[in-house]
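Of the protein chains in this complex, all but one are displayed in their positions.
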Amino acid sequence: MNIVYELIADGFFAAIAGMGFGAISDPPLKAFPGIGILAALGHALRYALMDYAGIDIASASFCAALLIGFMSLLLGERLRCPMTVLYIPALLPMIPGMYAYRTVFSMIMFMQNIGDAALSSEYMAALLLNAVVTVTVIFALAVGATIPIFLFKEKAYSMTREKPRNRKRHDGNVLADNK
Amino acid sequence: MKTEEQLQETLDFIGEYAGQLLGSGVHTSRVVRNTKRIGRSQDINVHITTFQRTAILTVSDPETHRTLTEVIDIPQLPISFELNSNLSALSWRAADRHMPLCDIREEYRRLVSRPKINPLFVMLMASLANASFCRLFGGDLCAVCIVFSSTLVGFSLKQELQKMGLNHFIVFILSAFMASLCASSALVFNADAEVALATSVLFLIPGVPLINGVIDIVEGHILLGLSRIINALLLVVCLAIGLSATLLLVKNSLL
Partner (left out) sequence: METFWQTISEYNSHTWPVQAAAAVMAAAAVTALRRRPTAATRRCMRLLLAAMCIWTAVAYYFIYCSPRAYNTALGIFWLIMGGIWLFGAVRKGGSGLTPVRKHRVIAPIIMAAPLAYPLISLARGMTFPQIVTPLMPCGLAVFTVGVMLAFAPRPNIFILMMMFHWAMIGIFKIRHFSMPEEIVTVAAIVTGIFLILRDYIAVRYNARLKPRPRVIAGIASAICILVIILLVYVLAGC
């Protein structure tokens, strides 16, 4: 019961975060619910993988991004939006903000304690650790969500195309006009 | 078979279309596909070379082998997913229905002048997003509320300064400083100040150029992808400068 509650809370806040960060890039209004669903599913999956399955943050982020990528393939076809419109905002709540912050913080503390050999090497180690985690996670997110595009090239590239039956109906009109 | 004027007219339109797409944050391979598709609807071949600030466009008539080339400037527009989506749909419609150029242009004008998103709405949504982000990182109620109002301060400053037309690096430094300065008041209440400070500046992360850059690189547009990533990283550095200014003020309390 507790697990279910935690996952739902995690997904809820991730959905708000995804839709909010998405709003900065001016998405079509119809895409907002889709972004929220993707962000919630992805973040809840990562949370479950990290906290209950004990997987590291980079692999967990990669799996979550993969899920977001495949789901955006399905939703994008239904909403007739390009996949990137849906999955870029949905990935943003998974950016490892605390690691990024600690990178900046350890860099500042390193510069402040540059004369002290023990302290400065400690901060240097922290700087490197946090920077590597940040960069790896962001790269894993971007690549994970892009893989579905490569797997289903035809479908991914024609997301915004009209459905064949609509196209046919229009062609019929053209023919009728010509006559 | 196209006359010289027709070819020139098509080239002008495709140049405008490609510039609009590249300027509003669409990844390169989509721009290339869309422009080629528009060209196909007019029975001409389009080749495009893209850089960060300019693009080179060549159109050729397959029957007469007449070729025209143009260099276009890429305008610096705000990122717009709606334009990305609508202009892509326009290219498919043009190709599927063989629309004449004047119709495509009319439709294009209509799509470009569609209402933009309300800045007040963006500000409120971004602040709610940052507050829930703080909750995701394990901040307590006090930290969440302070991050919410700090983001309102930082985001409104960003919008005011952008309206004044200030250089965007300076805008990022000042907004990051202001947001983190406000978030540092979480220290007063023994709240999770570290989480509050870390999340208060995250609304400035240029996520779209970063991810577009990675997509461009894995799709083979390595030069443009790298320049997108470098551009985004410069903004991240500005963000870090603004955050460091606050951290230098309050660092003794964080140890």
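Lettered A and B in written order, each chain numbered from 1.
As a working rule, contacts are C-beta pairs under 8 Å (C-beta built on N, C-alpha and C of every residue); 3 or more make two chains touch, one makes a residue touch a chain.
From a predicted model like this one, the values you see are computed outputs, not experimental measurements.
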item: Displayed chains contacted by the hidden chain, counting the whole assembly; value: B
item: Identified contact with the non-displayed chain, of B:112, B:187 or B:241; value: B:187
item: Residues from chain B at the interface with the omitted partner, ascending; value: 115-118, 120-121, 123-125, 141-142, 145-146, 148-150, 152-153, 155-157, 159-160, 178, 181-182, 184-185, 187-189, 191, 246, 249-250, 253
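In this text, only the chains that are shown with their structure count from here on.
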item: Length of the line joining the C-alpha centres of chain A and chain B, rounded to whole Å; value: 16
item: Interfacial residue positions of chain A with respect to chain B in the complex; value: 10, 12-14, 16-28, 31, 43, 80-82, 84-85, 88-89, 91-93, 95, 97-98, 100-102, 104-105, 107-109, 112, 138-139, 141-143, 145-146, 149, 157-162, 167, 170-171, 174
item: Chain A-facing residues of chain B, complex; value: 25, 27, 30, 33, 78-86, 88-89, 92-93, 96-97, 116-117, 121-122, 125-130, 132-133, 135-137, 194-195, 197-199, 202-203, 205, 207-208, 210-212, 214-215, 218, 240, 243-244, 247-248, 251, 254
